[in-house]
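Questions regarding the structure given below will be posed in turn.
With one protein chain held back, the other chains of the complex are shown just where they sit.
And now, chain A:
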Amino acid sequence: MIRIDSVTKRYPDGTVAVDRLSLDIPDRAITVLVGPSGCGKTTTLRMINRMVEPSEGGILLDGKDIRQQPVNTLRRSMGYVIQNAGLFQHRTILDNIATVPRLLGRPKQQARARAAELMERVGLDTALAKRYPYQLSGGQQQRVGVARALAADPPVLLMDEPFSAVDPVVRKGLQDELLRIQSELGKTIVFVTHDIDEAIKLGTMVAVLRTGGRLAQFAPPAELLSAPADPFVEDFLGADRGIRRLSFFPTTELELQTAPVVAVDAGAEQLASRAGAPYLLVTDLDGRPLGWSEPDRLTAGAVDTDRLLPYGRPFVPGTDSLRTALDGAVLSPTGWAVAVDGEGRAVGVVSQQVIGEAIRTAHSRVAEQAAEHAAGQAEVKAG
């Protein structure tokens, strides 16, 4: 664990960048530092690898003051990724990635073999190994930056706005990749961003800092959304906090209806038996959704697929969140969301009303848990 213990950083010009900050950064999880520009995120991150020295307070790594070991030994045990990747333009991609293993004295061949392994790990084609940084796109350069930080297999990874210079599509890809790598490697990651959505997506824990380098709130993202500590955090979270919170509610317990789902070749009898539903979802012969229709507009055995209404974006129950389900229902002109399995075959439909119920249930469950937690804490204190 990295413990930031009442750390203050005052720059020589008098700027207080970080003010009595205390944070316990959990092992094998992503801890995000987020906040407005100039709130001291970078300063905090750079104090962890001693690129900046605190004016007061200290930082402990697994219980030991980070100043107890030589500074370069400390840094080699922590991967460091910065905004524009900071690649060495005179070295090939492979040699860029091999930098830290080489610093640690590994033989060249071994370091390069390791670098090639990491290229694959971060989703880079090994055909790029002999290229130079200028021959790569921004997103690819950023991947090289991550690979370089991981090359010596450090337990800790420090990342300062690593994805903020690439376009939204590439950024999403990089974020998903980081989550995948993290699920495989389980590093202790400290991630700086000014983008609250990125913080919520990536963070196991999120520290919101306010200008002047003070901690506003330190909580898991779901808690941040449900219970912002103060108006500053609430404002920083943005307008659609309620909707975004739904990302943390599962769709496992949503009750799906299968009756309104009919195949494109359904006979007259089957159609008649379903006539009670306001809309029917027509699927192809494999069960993939084609679109919605009012029951009386369907002709048995000869459905005109061109006249079907669009079905919005389907969700996968159990995998997707209530947010995706609600989004599907809102997008669909019928107000119903379509549930599909991993292969894209319709497994049922669900109405906005039912999703609404599920949201209320989820809310009250969270409230109950919070109350229980509070009671438990009180007991601990009393006992």
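Assume a contact is a pair of C-beta atoms (placed from the backbone, for glycine too) under 8 Å apart; a residue touches a chain by one contact, two chains touch by 3 or more; residues count from 1.
By our rule, contacts and distances are computed from a predicted model.
According to its UniProt record, the chain left out of view corresponds to "ABC transporter permease" among "Neutral metalloproteinase", "Sarcosine oxidase subunit delta", "Pyruvate dehydrogenase E1 component subunit alpha" or "ABC transporter permease". Contact with the omitted chain, checked across A:L87, A:V146, A:V206 or A:L246, is made by A:L87.
One of A:V16, A:A29, A:L60 or A:L103 touches the chain omitted from the figure, and that residue is A:L103. Taking the whole complex into account, chain A touches the unshown chain at residues 46, 49, 51, 71-76, 80, 82-92, 99-100, 103, 132-134, 145, 148-149, 158.
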